[in-house]
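Every protein chain of the complex appears in place save one, which is left out.
Entry: chain A
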């Protein structure tokens, strides 16, 4: 009997790991035996120039030799070699491609890895995968199994694993950049740096508690802590105050088109989607529900919503649509407020007053204003050019008005300027993933960081009355930070 334990205990332990950032679940799929050799298509599904197939596990070397026809031994580690890829049973040549050999433990998973860089056609890919599957001891990998093996081999910490997961799922270039940074351990470095600082502070307080009655410690250790803790707290708070930029970049910016009926919201929506996703008609109240799509605008992920025109109506279906539209505006990171230029007052001086009123109607709460909006005067093609420039003059003089785009969804005039403006706004909202400190990308991180900040407050609260409880605050803060990287405290 190797282990004296009952299964209930095991579950409890597993849950403990969950709190450390692991996820556990009962699953019907078979537990991965580390002895298995697994393979998978590592590049994305679908047609592409080059596809990468990876094999990891003890039989990877044998598989490489058989499929790449290397009878005299394995290639030099980490060196590309051009070979014919052959089916081990039928001896049919499947493709010609590069093969690479990464012997463990210096590989991504810590095990032996073989990589096949082959042509990206579906027939080639499935041919190679079938060939590998025909070898004894090899089986297709389960989702995430490569990463899990890397994690188990101690090759990645939790932030790095998450970064990698995001990289695999990165749909846009900006997301990919952020994921790459996180995987390289930027976020991990930042959090580990904080952990180190906090550890030093705690060590000082502990030394003071245990040794200050003798003379075995330096003077003023506590003063150093009194300076370092508020600094650290400020840094973490600043990181927390990034207005969710990292999370937005990861999950997409919520952009909502809103305005009165028949302002051309759905037309703008279709233009941005580059397809007729929403029904457009001259009839007011055509859009009654939220129409959503996800887009890549200038490399940033956007969740774009078209909403029902805001008006009082007796139609109960449309009324529900208006309610949903307002709710959507409340949740938006950015609202595109669309105005029908034909509704503008004839007198240009009156325009800014009209727009202020209009904005108040679309964005009733002050909170909405803070979240950001862009005013768009649509149907500019229906106004004389001189009139437009007069309006523009008036608006540039009104300082409190947010950026205004004048465009025509019909003639597409002004559209490029609008897209530039929109991209700038998205960039501010998401932050440039390559500049400055790495952003928060996971709500989980945010929760732990917030806990850390709260715990540090306990230090001040008890600093003068009970140093043991003050130190406990630092300890809790440290363990919250440790939970982000999964390294514990």
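Here is the rule we use: a residue touches a chain if its C-beta (ideal position, glycine included) is under 8 Å from a C-beta of that chain, and two chains touch if they have at least 3 such contacts; residues count from 1.
The criterion applied here is as follows: contacts and distances are computed from a predicted model.
Student: Select, from "Vacuolar protein sorting-associated protein 33A", "6-phosphofructo-2-kinase/fructose-2,6-biphosphatase 4", "C1GALT1-specific chaperone 1" or "5-taurinomethyluridine-[tRNA] synthase subunit MTO1, mitochondrial", the UniProt-recorded name of the complex's unshown chain.
Tutor: "5-taurinomethyluridine-[tRNA] synthase subunit MTO1, mitochondrial"
Student: Out of A:210, A:347 or A:417, point to the residue that touches the absent chain in the complete complex.
Tutor: Reading the full complex, the residue touching the unseen chain is A:210.
Student: Counting contacts across the full complex, list the positions on chain A that touch the omitted chain.
Tutor: Contacting residues on chain A, toward the hidden partner: 1-5, 7, 9-14, 16-17, 19-20, 22-31, 34-35, 105, 110-111, 143-145, 147-149, 151-154, 161-162, 165-166, 168-169, 206, 209-216, 462, 465-469, 471-472, 475-476, 486-488.
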